[in-house]
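One protein chain omitted, others in place.
And then chain A:
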């Protein structure tokens, strides 16, 4: 009863999930092991989101490789990221997801040994062009990190930080209120704007960090495992927020949580780490497609193995 579900049971459960997708009606009788599997009641509830078309790409990545010194952490990635949708990046630890997402706002510039080879076009413009100012890039393409990292300042000053360094002209009070409202945090913090952000709970801190990011009015928000330090309730709040923000922003999110990827994203990229003929380990993009397809009918065996091994 309490032993780990075997591979066979997982496969059955996956089949149950798949049929639930197509039938759109959950029927426990599809899954013979339904009474025993703890997730059999929740799995059929997953409903994938329709992916908007990629006609107006925000990022076009071509033959991208990233090196740390001599070590090639990510090799030959090609993908296109669409406007105002959520793109998830999944894959085993160390396969280069963080490395990849940090390319999009040139955070890798800050790591002395990191070197990016290949092309990333942002609205058709070379993101790594000589004339491009990385500071400007990061104002347009914000980032939320795995561990909530509010500044040891007041809640207000955390939100106001980005606009201030960007020499924002206008009413800062209004901007702070507007931003916190959009991040669904205003009601919780409106009476303590002057208290330290470190006094908030982890989930609130992370939403503050998201708010801090949107205060700069970026176009893209990159999130590297934004919920991995949070409990399920805080996670659910962040997921709601992401869905809401995706109407306005382009979001790229790295996650280890398959269900999260399945729930919130429109498209999913699966990375893995490969060993080449020379014995060098490097990260690769295996498959990139609409989330529904990745989770229900992946074309690569490795994707299928990864998802079936972890999903549920």
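Here is the rule we go by: a residue touches a chain if its C-beta (ideal position, glycine included) is under 8 Å from a C-beta of that chain, and two chains touch if they have at least 3 such contacts; residues count from 1.
Please note the rule applied: contacts and distances are computed from a predicted model.
Asks: Given the choices "Formate dehydrogenase gamma subunit", "3-ketoacyl-ACP reductase", "Phosphate transport system permease protein" or "Sarcosine oxidase subunit alpha", state the protein name listed in UniProt for the chain not shown.
Replies: "Phosphate transport system permease protein"
Asks: Of the listed residues A:120, A:143, A:176 or A:286, which contacts the missing chain in the full complex?
Replies: Answer from the full complex: A:143 touches the omitted chain.
Asks: Using the definition of touch stated at the top, determine which of A:49, A:212 or A:267 touches the missing chain.
Replies: That would be A:212, which touches the missing chain.
Asks: Please give every residue of chain A in contact with the chain that is not shown.
Replies: 105, 107, 110, 112, 135-136, 138-139, 142-143, 145, 147, 149-153, 161-162, 164-166, 198, 209, 212-213, 216
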